[in-house]
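Only one protein chain is missing from this complex, and each of the others stays in its spot.
Lettered A and B in written order, each chain numbered from 1.
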Amino acid sequence: MAILHTINKSPFDKGSLDTCVRLASKGSAVLFIEDGVYGAMKGTAKSDVVEGAKGDLSFYVLGPDLKARGINEDKLIDGVEVVDYNGFVKLAVDNDKVQAWL
Amino acid sequence: MSDIKKFMYVNRKAPYGTIYAWESLEVVLIGAAFEQDVSMAFIDDGVYQLVKGQNTKELGIKNFSPTYTALGDYDVKKIYVEKESLEARGLTVDDLMPLKWEDENEDYAEKDSIQVLPAKELAGLLDDADVLLSF
Partner (left out) sequence: MKLSIQVNEGPYNHEASNSALNFARAALEAGHEIFRVFFYHDGVNNGTRYTTPPQDDRNIIQSWSDLAKEHNLDLVVCVAAAQRRGIVDEGEQQRNGKDGNNIADGFRISGLGQLIEAGIQSERLVVFGD
């Protein structure tokens, strides 16, 4: 029963990343979209949240939202996989349901 | 013969500052007619929606908090409040409205609808749901 969790707000704006990680079960997938993509960047005050959860959760980030914000893939936390909208759809289909942490 | 799905309504926003709390409650009430298996989760600022003693007169906004007390009549009796969210906000279950439902299998005995659960347990309930709605 794996959930695809989406996070659409910056971790510096809202606590959605913290809440998601607190409530996501092992084996779930987390996709950063919209302003949420800032949560996928290394070297920030919130990077530890993803680093600490990488063992239990699979992290993804939406490429078009990264590019829009001028974020190069080399700025991402290791292990966060970049997907496009086709990848987003595949994640939604491959997991059992989608939880949007707005 | 339609399958019954487990609907989980995820509430994370405080009341009145935005309309999400009220409009999501409206979905729950309408949804009751569809006789699905309904649960509500109150997480982060969502826990504030259940705080008792709301008085909106001076704001001129409708006080919709009494609607939560009617949820039991709509057969919505699984109301989960995240323990970590409550504690982070300095609240206990005593600060919340005492939501009840009547168990027709036990001579209509009144029971508490609210269950305060730690995140790990609530995570399991999210996993069990079939449909997750967020507002």
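Just so it is clear, a contact is a pair of C-beta atoms (placed from the backbone, for glycine too) under 8 Å apart; a residue touches a chain by one contact, two chains touch by 3 or more.
Treat the numbers as computed from the prediction; the structure is a model and nothing was measured.
Hidden chain, full complex: it touches shown chains A, B.
Within the full complex, the residue among B:Ser39, B:Ser65, B:Ser85 or B:Ser134 touching the omitted chain is B:Ser134. In the complete complex, the hidden chain is touched by one of A:Asn8, A:Ser28 or A:Ser58, namely A:Asn8. Hidden from this view is one chain, which touches chain A at 6, 8-9, 33-35, 64, 84-86, 88-90, 92-93, 97-98, 100, 102. Take chain B: the residues that touch the chain left off the picture are 2, 5, 7, 19-20, 23, 26-27, 30-31, 33-34, 36, 131-135.
Everything that follows uses one rule, which is that only the chains that are shown with their structure count from here on.
Contact residues of chain B toward chain A in the complex are 10, 12, 43-44, 82, 84, 119, 122-124, 126-132, 134-135. Contacts from chain A toward chain B in the complex involve residues 1-3, 15, 19, 22-25, 97-102.
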